[in-house]
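Can you read through this structure? Questions will come right after.
With one protein chain held back, the other chains of the complex are shown just where they sit.
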Amino acid sequence: MTPNPTQDVRGTGDSGGSRRSGAPTALAALGRGGTATVALLLALIFVVIATQNPSFFEGPPLMSFAKKAAPLVILAIGQYLVIVSGEFDLSVGSLVGAQVVIAARLIDGQEAMTLPVIGLMMVFGLVVGLVNGLVTTLLRVPSIITTLGTMLILFGAVRYWTGGAPTGALSESFRVPGRHGIEGVPFLGELPWALVIALVLAVGAVFLMRSPFGRSLVATGDNDVAAAFSGVRVWRVRTMAFVGSSLMATVAAILIGGYAGVTAQVGDGLEFTAITAVVLGGVVLGGGRGTVVAAVLGALTVEALFTLFNQLYLPSTIQPSVQGLIIIAAVAYAARRGDLRLPERLRRRPAHPTERSLGTSRR
Amino acid sequence: MRVPRVLLAGAAGLTLMLTACTTDAPADSPEGGSGAELTPDEEWFDEAEFEAQLAQREIPPEGPEDQPWMQAIEPEWIDTSEFVHDAPEDATLCFSNASVSNPWRVTGFITMEQQVEALQEEGRIGEFRVSDAADDDNQQISDIQAFVDSGDCDAIIISPSTTATLTPAVETACESGVPVVVFDRGVNTDCMVTFIHPIGGYAYGADAADFLVENLEPGSTVLALRILPGVDVLEHRWAAAQEIFADSELEVLGHEFTEGDGAKIKDLVSQHLQRGEVDGIWMDAGDGAVAGLEAFEDAGQPYPVIAGEDELSFMRKWKEEELTAIAPVYSNFQWRTPILAADMILAGEDVPSEWVLPQEPIREDELDEYLERNADMPSLHYAKFGGEDLPGFPEAWTER
Amino acid sequence: MTTELLLRMSGVSKSFLGVRVLHGVDLELHPGELHALVGENGAGKSTLMKVLAGVHRADGGTIELEGRPVSFEHPVQAQRAGVTTVFQEFNLLPERTVAENVFLGREIRRRGLVDGRAMERATAELLAELGLEGIAPRSRVRSLSVAEQQIVEIVKALSHDARIISMDEPTAALADHEVEVLYRIIGRLRERGVAVLYVSHRMKEIFDLADTITVLKDGYRVDTVPADGVSPSELVRKMVGRPVSAVFPERLEPHGAHVGRVRLSVAGGGNTQLDGIGFEVRGGEILGLGGLQGSGRTEVAHALFGVERFTRGEVSVDGRRVDPRSPRQAVRSGLVLVTEDRKTQGLALNQSVAANGRLVLDAVWPLGSARRARRLPGILSSVELVARGGHGQEVRYLSGGNQQKVVLAKWLATEPGVMVLDEPTRGIDVGAKQAVYRLMRELAAAGVAIVLISSELPELIGMSDRLVVLRDGRVAGELPGGSGEEAVMAAATGSPHGDGSAAHDPRASASAGDASPDGPSSSEENGGGSPARHEEAAP
Partner (left out) sequence: MTRPPIPLTRNPRPRLDTTGLVYLALVLLLALSAALVAARGGNLFTTANTVDLFTRSSLLGFLAIGQTLVILCRSLDLSVGYVAALSTVVAATTMAGDPSRVLLGVGATLGVAGLIGLANGLVVTRLRVNPFIATLGMGLVIKGYLDTNFQGPAGSIPAAFQAFGYTRIGVLPVSTLVMLGVALAAVLFLRRTRTGYHMYAVGGDAEVARLSGIRSGVPTVTAHVLCSVTAGVAGLLLAARFGTGSATVYSGGYELEAIAAVVLGGTYLLGGRGGVAGTVAGVLILATLDTVFNVLAVDPFVKDVLRGVIVIAAVAVYARRGHPARRVRFPSGGTAPPGPGPGSRPGPDPSPESDPDPETGPAPQPLGGLR
């Protein structure tokens, strides 16, 4: 549950005057969810990168960027599912770390184990997502606490299991998706599998969000009471969102593990980077607003920003400061522009009988 | 909504100024991905200590040659008879550990536990209590305080998480009258009975830097990969490297903080490779060295000359790809020494007041030997862990 | 009543989004007077009160308090001037105590610190003055009953040293015996010289309490009359200003296959809020579900819809026993509910018209939703939706009436057999109301069974073929369509038929009405409703 800032509540009369006269529909649609804003920001960053390093847009460097960015894009898709349904998932960073460590330990360098272990990782991701989702929806623990808890649990349990440092090794075939690609593509050189996977997942996510499930999910994030009254099984769609997030984190783990192998620090802090990416894309914390494309663009923007920092030889220590300012500025800008304003949370009246019982309807 | 906008701009500007202004002062910080600065930070560079450590590399240590963990360089033996324990088999050793949050510490801690078991079986020490501070300075201060207050400890061993911040706590421990043994990172006091450490960060950084200078043509480019700022043992390594690179004709492309995260290392190296050649890699710790090398593979570029660490995945890669490489060593076997020192102290034997352990890098000629010795060991294990003669070998390390 | 003038509002006008809702309204208040403000829903009563309270600012006209012109820009200014308002929605913090709520925003301080004891003492004194020692100033508002919360609101108003208190349907949520407490409180207020501006739909209360009555209609003041100079029927005529039937569309010729068959039957339904609920509705029929607010109307709707389901009794839709445990199951069985609160329960405001329209299809029949959603454009045009941005427009930019049409379209897309409409015309303009009425008629003609819940008696009576009136969670009686308002009110309040304005002790009348709570009708239905199985195909 988002701690919504409380200052945006309108008067009790429903006549606060929030009607906007019809802006051109196409433009409005483009601007909706902040897609335009983040696309512009991304373009801007790419332009600056290009001036610094013109060769960046020649195939291989761009593909190398794509390879690096793919895991965050995938994590952002997962985080988007959860955020748009009105919740948070802080456990993804820990989950990525845990999955890589699990993979290394169980595969232990044996090629034959690769596929079974990937299957097992998927199951594990599913279980983590189910736990996050069911604890949040059925036990009504705020998701920030639930996923904070799973974050601690995963972090501790995996280290306990491996005695503190990862053991074992990944097999070569495990590393293919994250590290290699389709060779000999004209101009690009190598088309990384990571990019292919991220593209497939992004396209899949776009279709998912246009499906009945996707629309139910967004409606739930926007107004879970209305969604419940419309027959949406709120607990179910939210739990599915958490499962989606955990599965995406698992895929990201396969790519990250494949990209760079096992180190003890894998996944640290990824949850905040992923949330940053999603929010930068104009997806509103609290749910109901923003598109998956915007979230993907947000992830690319974050990665491009890191690349830019590097190109500019910005001391790596100052990068967090710039990152912090940019996300505050981006969200403030979005809040200032009417179209991204936080959803007008209607006053929750605990005295109202239906709101509570339905809002958390749990059958 | 004009006000917020102005406010935002103002706040942003102000904060940028705040964060940026001090970076302009070169005396303060050796910043620069641009790599121009090769003057070691005064805060971290102690010329005398630097020279001393370089010299110590050449001094043959005292002590049994097959037990480097019992060797000491230029020891100053001190009498510990005041700490003699009547019944050492009942003596309680208390160990305040900073953490086991990285593979080096994990390996070391297993060695330590095995050493404890060995001594317990011999009836030379009794209970062994450990508290782990999970890298939290404040937690470790509490942990040490708890040991002191409990009054059960007959010796306190401390592996401080940070040098400066743990000083008061170590002093408190000393004041309690119990013998205190400090190892790995130091503290700003000499109240403990003995301070055990390998030669040090300067020597480590110098070993690595010297190797690069020797093996690279003048004018070659070197990229420095560092873990975190502000950790003294790591800062010393970098300060020594800066000193040596400054006197060389190598071009340092920059130094980057990686948090030891393989993905970050690989990404950073890839980006540098996009912009130009990288001939040498200097690392302040070997974590993720393999990821860095893979960036060269993936970019289709020849392997660099690299200074990693005695971590096995790196050494195996070295062997496989026949790299020009060195594995500087921050002697992992030092984890055995504090237990042995405590045992000696409780027995009233003399110990060196500052116990400087040998610290020799693994060079190409010893590579095969160390790989063979550690053939069963997992990756992320450290070659010079020095536990081969302990009873739990090898299961304790392979099946952690 | 003294003659000195306390408040004079003259020529007050107010528009929202270009729609004029108040046209030059005048109003005068004298100390100790109870001035009733009556009119149909949407006549402008609440807006007038909000202008007085400083929630809205008037576009035109003047307000004089004791001869001095005032202009309240914020409720707090009005309160400081002694003008306080008890809104229909409670403005209380449930987690705080009674005393803390009463003094919210102007806590009593001593030496710079808030003096909680003093506030509790002051609250206790205020409560005692009203003879309500039963409420402890330290109890949390959350733990109070609705009636008690209402009283806290009044005490809060009083604590401002109010000279004018306006009350917006204060009895709406109260049971009879609680209303009596309110009478007593109002009596004491008037003794203290406080002027009360009182909005209510209940004729009986108005004639029990009021000195003066102002009638509003469509934003105009129709008349101001002394209460003893007008009869209830005259008053109703002034309020409505037209024959009741004229505003409602005629019944249409039924043509659906289900016309005349029992589509919904409830027998012996009960849960913690309801007991012995029984009625049946046939295809083509509009059943009005009447009763005061809090009588259990919405609870019946929710029970049918699986929100707060019946734990006793049985429900059949088209002859099949159903026990919906969730809205989803109810929808699948062919029963839908148009909820009373559009914004919190009906719509996802940030989503488009199209997305809201197909939400139910998406949620309930995810596989067939694309096919079913093809009907949606047609449905949206049949409900006469006006959305400038097309179906991609977010619904929060629509007017209340158009929002309601989106809600209706959302449910119509499921092709329901039984439709429960809870306050379907609340807060929407006249044109949209007409559209809703026409739609109901068309649906009924097509064989849909409709249950209409409404607080607007003319609407309820004018639209329904039959009325079931609830009181305190039970069926109080069943009336034929076209019954008089008095008869419905009598059943709803439990007072005997006839002229309710007589100086009757409400207590006595309430107990009289209680004698036979369920009447014969419900037991009759109990026998006939459920066992009879109509082997009919699903709609």
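First chain written, first letter: the chains are A, B and C, and each begins at residue 1.
We adopt the following convention: a contact is a pair of C-beta atoms (placed from the backbone, for glycine too) under 8 Å apart; a residue touches a chain by one contact, two chains touch by 3 or more.
This structure is a prediction, so every number in the text was calculated from the model and none was measured.
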Omitted chain's touching partners, listed by label: A, B, C
Sole residue of C:Val70, C:Val146 or C:Leu252 that reaches the chain not shown, by the stated touch rule: C:Val146
Chain not shown: contacting residue from B:Leu54, B:Val100 or B:Ala341: B:Val100
Sole residue of C:Arg163, C:Arg282 or C:Arg309 that reaches the chain not shown, by the stated touch rule: C:Arg309
Residue, one of A:Ala36, A:Leu106 or A:Val141, that touches the chain absent here: A:Val141
Residue of B:Thr163, B:Asn215 or B:Thr324 touching the missing chain in the full complex: B:Thr163
Where the missing chain touches chain A, by residue: 1-9, 11-12, 88, 135, 139-142, 144-146, 148-153, 155-157, 159-160, 164, 272, 275-276, 279, 284-286, 315, 317-325, 327-328, 331-332, 335-336, 341-342, 347-348, 350-353, 356-357
Residues belonging to chain B that touch the chain removed from view: 3-4, 7-8, 11, 15, 18-19, 22-23, 28-29, 31, 41, 43-44, 99-100, 129-132, 134-139, 141-143, 145-151, 162-169, 172, 228-232, 235
On chain C, residues whose C-beta touches the chain left out of the figure: 55, 74-76, 79, 91-96, 100, 104-107, 109, 113-114, 116, 132-136, 139, 142-143, 145-148, 151, 172-175, 177-178, 181, 267-276, 278, 293-294, 296, 298-299, 308-309, 311-314, 321, 472-473, 514, 517-518, 522-523, 526-527, 530-531
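Keep in mind that, in the parts below, only the chains that are shown with their structure count from here on.
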Touch-based graph of the chains, sorted into line, ring, star, complete or other: line
Chain closest to the middle, measuring from C-alpha centroids that were averaged per chain: A
Centroid spacing, where centroids are CA-atom means, of chain B and chain C in whole angstrom: 73
Chain centre separation (chain A, chain C; CA means) in Å: 43
Separation of chain A from chain B, taking each centre as the mean of its C-alpha atoms, in whole Å: 36
Of all residues in chain A, those that touch chain C in their complex: 11-15, 17-22, 25, 28-29, 211-213, 215-216, 218-219, 222-223, 225-233, 288-289, 343-344, 346, 349-355, 357-358, 361, 363
Contact set on chain B toward chain A in their complex: 1, 4-5, 8, 12, 15-16, 19-20, 23, 31-34, 100-103, 105-107, 109-110, 229, 254, 256-257, 259-263, 265-268, 270-271, 274-275, 287-288, 290-291, 294, 298-299, 313, 378-380, 400
Complex contact set, residues of chain A against chain B: 53, 55-56, 60-61, 64, 68, 71, 162-169, 179, 256, 259-266, 268, 306-307, 310-311, 313-318, 321-322, 325, 328-329, 332-333, 336
